[in-house]
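One structure is given below, encoded as structure tokens.
A single protein chain has been removed from this complex, and every other one stays in its place.
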Amino acid sequence: MRVAKLNMVQAINLALHEEMERDPDVIVMGEDVGVDGGVFRVTEGLLNKFGSERVIDTPLAESGIVGTAIGMAVYGLKPVAEIQFEGFSYMTIDQLAAHASRIRNRSRGTYHCPMVIRSPYGGGVRALEHHSEAVATFYIHIPGMKVVIPSSPYDAKGLLISAIRDPDPVFFFEPKRLYRAFREEVPEGEYTVPLGEGKKLTEGDDVTLISWGAMARVCLEALKLVKDVSVELIDLCTLSPLDDKIITESVRKTGRAVIVHEEPRTLGLGAEIIARINEKAFLYLEAPVKRVTGYDVPVPLPKLEDYYLPDAERVADAIKEVATF
Amino acid sequence: MRVAKLNMVQAINLALHEEMERDPDVIVMGEDVGVDGGVFRVTEGLLNKFGSERVIDTPLAESGIVGTAIGMAVYGLKPVAEIQFEGFSYMTIDQLAAHASRIRNRSRGTYHCPMVIRSPYGGGVRALEHHSEAVATFYIHIPGMKVVIPSSPYDAKGLLISAIRDPDPVFFFEPKRLYRAFREEVPEGEYTVPLGEGKKLTEGDDVTLISWGAMARVCLEALKLVKDVSVELIDLCTLSPLDDKIITESVRKTGRAVIVHEEPRTLGLGAEIIARINEKAFLYLEAPVKRVTGYDVPVPLPKLEDYYLPDAERVADAIKEVATF
Amino acid sequence: MPRKKILELSVDWLSILDPEGNVDESLEPDLDKGTLEKIYRTMVLTRLFDDKALKLQRQGRMYTFGASLGQEATTVGSAFALNPDDWFFPAFREQGAQIARGIPIKLLYIYWMGSEDAYIGMPLRNFTIAIPVSTQILHAVGAAWAAKIKKEKIASIVYFGDGATSEGDFHEGMNFAGVFKTPTVFICQNNQYAISLPRERQTASKTLAQKALAYGFEGIQVDGNDALAVYSATKAALEKARSGGGPTLIECFTYRLGAHTTSDDPTKYRQMVEVEEWKKKDPIKRFQLYLAKKGIWSQDYEDKLIKELTAEIEKAVEEAEAYKPGVENIFKYVYAEMPSNLKEQMDELLAYISKKTEG
Partner (left out) sequence: MPRKKILELSVDWLSILDPEGNVDESLEPDLDKGTLEKIYRTMVLTRLFDDKALKLQRQGRMYTFGASLGQEATTVGSAFALNPDDWFFPAFREQGAQIARGIPIKLLYIYWMGSEDAYIGMPLRNFTIAIPVSTQILHAVGAAWAAKIKKEKIASIVYFGDGATSEGDFHEGMNFAGVFKTPTVFICQNNQYAISLPRERQTASKTLAQKALAYGFEGIQVDGNDALAVYSATKAALEKARSGGGPTLIECFTYRLGAHTTSDDPTKYRQMVEVEEWKKKDPIKRFQLYLAKKGIWSQDYEDKLIKELTAEIEKAVEEAEAYKPGVENIFKYVYAEMPSNLKEQMDELLAYISKKTEG
């Protein structure tokens, strides 16, 4: 198997190429995904290779994209629909919450809805309003949905392949700040990273550090600032269903935890993680779990954006605080 | 001041009458709110009294209702918009998350958006699909929104008046199961129940029980089953912004807490409450906080609905479990 | 010519059978006796199904239900134009079409008695009932589009009301259908009301059919109480769709004779005289007169039919009432594979239930 150094855009693009090659039912649709190759170039080359019936430039209508993708999925295709920016995904919530996520249950398995919604996610690229949001909560809270966010090119490819092959609807968020942030070795050809499983980026005994997406990279940076604390960094990869096991086992070991996310604090996934820790590792806890998060405000426009996003120092401070509680 | 025994529908209706009387800028709009008086009769009599320019039967379009209400609010009216059932409120999330909640911030106070969205909420009435959902999380997680849910006729009137007078957008959920469940004394004329403040329905020392809406009534029933435990029952009334103070003070006293809600467990408000308790009362906790909630599934159709909804026994069991942990 | 007319558009009306059962022979569809009888039978069964459902609801044996009294020609006439391999997307007032599609009425009763289990064993290509108004339109467009992509020569049909035309999803679905020329037939059941809102206050356009013009395809208004007109228009639209001609919007001009649902009180918003006027245009009566003229229908025929259908309904209701779904079904179908949080929650519930039953 050939291996190349790819950034996340390339890794996702490769996954799409390979899955479309493998399975003629996989189609890609969304605004500007065809001729333009996507505003981030994630779908580049697909139109040329697979033609306009499988790589579809849609009209500008997010509910329309997701709603028609549902019909396609029910019919037997596997649509991979792009929502151009996460801030426009709100328009898809109705079709996802009222339909995609329920079709299997509502029809008692007679129909199901194997589809992926891809969308860039999160801040850090100095973008327009609505282009820097972290919106996972809306989708995690919908029963029947799965939510995935990779933090590296390798995982992005492997998780996206899993998402495409998953028989249920998956919202696949792509931390846009990592799109071209770094390269790593990504094998060509088939491999998967399983949905529903977190992974340890570092092992440690003192503090469990939990994150995902771009914030997982910020956490890695933060570790350089807290050399004296032994930190176990967990990258959740899948936010729904949540990997309770990896969290619980780690916190039972360390007794301390810090959660880092871009979402506004209130009802960001951090809240649920704390609740699960409370339920499954209460007696092991030696300090309150600490959240380092976006604030309960709209993401500021670029001039003040850096103040909003958790950075390595804020994370490091939190680790120290929790470690010495 | 005259006082009458009213049910929740009547109390809300009275609040609307009085506020419309008081302030000519208050208008009511939504599907079937005029001629029909609302599918639950909440807006009955308003059309006759205030005319079709202030009591507006709209076309069938939820985003349209909320989006135009935003324009009205910005212009200087105070729209009270009804979404006929909470399961159709998903269609309003975009206008609320992208606009209503941000207009003040985005315009740095040049514009603001004083509006109320009213919607029935929750299960227990044997209704069609999408008519029994508890959807507060979606709105609590939006910075700039307020979210209110009353549990009694008296509070419903007082909270709705506060919501209408609030200068920011408020989602006001009405637990439909309580619409006609009981009557209590509701004064005519002006009084308010403040937003942002929970209230104690009982005082107690052993366990803090936190709930809102119809579940607050279920909690009251549950108390009859646990006579030997001294329970402090808090009705949050406002879910956003959350009344940290009342929760923290109570848990610091009791060291134990149970949270009851209809929402699916994952990222229901219970999660955030646990996170806040963890942050503000960690050292006082003597047992893991327990959640009694809806499950992470679509609300079942009527035949199995009762299994989904927390009932007094489930709550009582949880109280006992936590009390004896 | 700096100011000039650059575009002219128009909308047609179609009716074939008048309220007295007289047929316009130039337009009469070529249907054999057996099919005509089936259409009639299905319309009558639909009405009896509704009547029974309303009774059951009043007796507390069923939950909220929306009858289709007066709309049977629209639902049944259109569904008879379908091929079995066409895809069918109902809203919530299409029992006529569902019965025409061969869905056992027992399953329909199970659904309206409050169980998703109605869909276990449902004949395929008949999609689930959509409660959120207009949302199903996109699914029908997506399915038709998928058929096109997979080179399968079928069409999809989708039903919705006059009220549904105001929703964003209607617009987005119609527009996608126009752009991608999906083989979709849009059946708008214009029954003049969306709960209490009369059609004229739903939109300022003169017809609903003309809305198709905004998407570059044909819209036609048909007499929705005329099963032959509905059948013919639908048949033509389906054939056009299957042969690559793209979508059609058919506005079926009809009337809801009953309440919106069992929770509704129509006296709040409309006059009895209006209802009486429309009763004269009853679609079943009209078809009956037509069949009588053809020598198919007689009072005897009617009595036998009613007896047979009533028995069918009683049996279906009995079976539906006997049906008891298992509690695990709450959890079993949410995902293909049950995640750990659901397993835990299911175990929690099952333990609670067994404690309760023991206690």
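By written order: A, B and C. Residues from 1 in each chain.
Convention: contacts are C-beta pairs under 8 Å (C-beta built on N, C-alpha and C of every residue); 3 or more make two chains touch, one makes a residue touch a chain.
Bear in mind the structure is a predicted one, so any value in this text is a computation, not a measurement.
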item	value
Displayed chains contacted by the hidden chain, counting the whole assembly	A, B, C
Residue of C:10, C:59 or C:357 in touch with the missing chain, whole complex considered	C:10
Selected residue (touches chain absent from view) among C:19, C:216 or C:245	C:216
Hidden-chain contact residue, picked from the options C:148, C:171, C:256 or C:281	C:171
Footprint left on chain A by the chain that the document does not show	31-32, 34-37, 39, 57, 59-64, 87-88, 91, 126-131, 265-266, 295-298, 300-305, 307-308, 313-314, 317
Where the unshown chain meets chain C, residue by residue	2-16, 24, 27, 166-172, 175, 178-179, 181, 201-207, 209-211, 213-217, 221, 229
In chain B, positions touching the absent partner	27, 53-54, 56, 58-59, 61, 63-64, 66-77, 79, 94-95, 98-99, 103-112, 143-144, 146, 166-168, 196, 241-242, 244-245
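Simple rule for what comes next: only the chains that are shown with their structure count from here on.
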item	value
Longest centre-to-centre distance from chain C, chain (CA-based)	A
Interchain centroid distance [CA atoms averaged], chain B/chain C, Å	35
Rounded Å distance, chain A centre to chain B centre (Cα mean)	31
Multi-chain contact residues (two or more partners), chain B	87-88, 91, 129-130, 266, 295-298
Shared interface positions of chain C, touching two or more other chains	116, 132, 168, 329, 334, 341-342
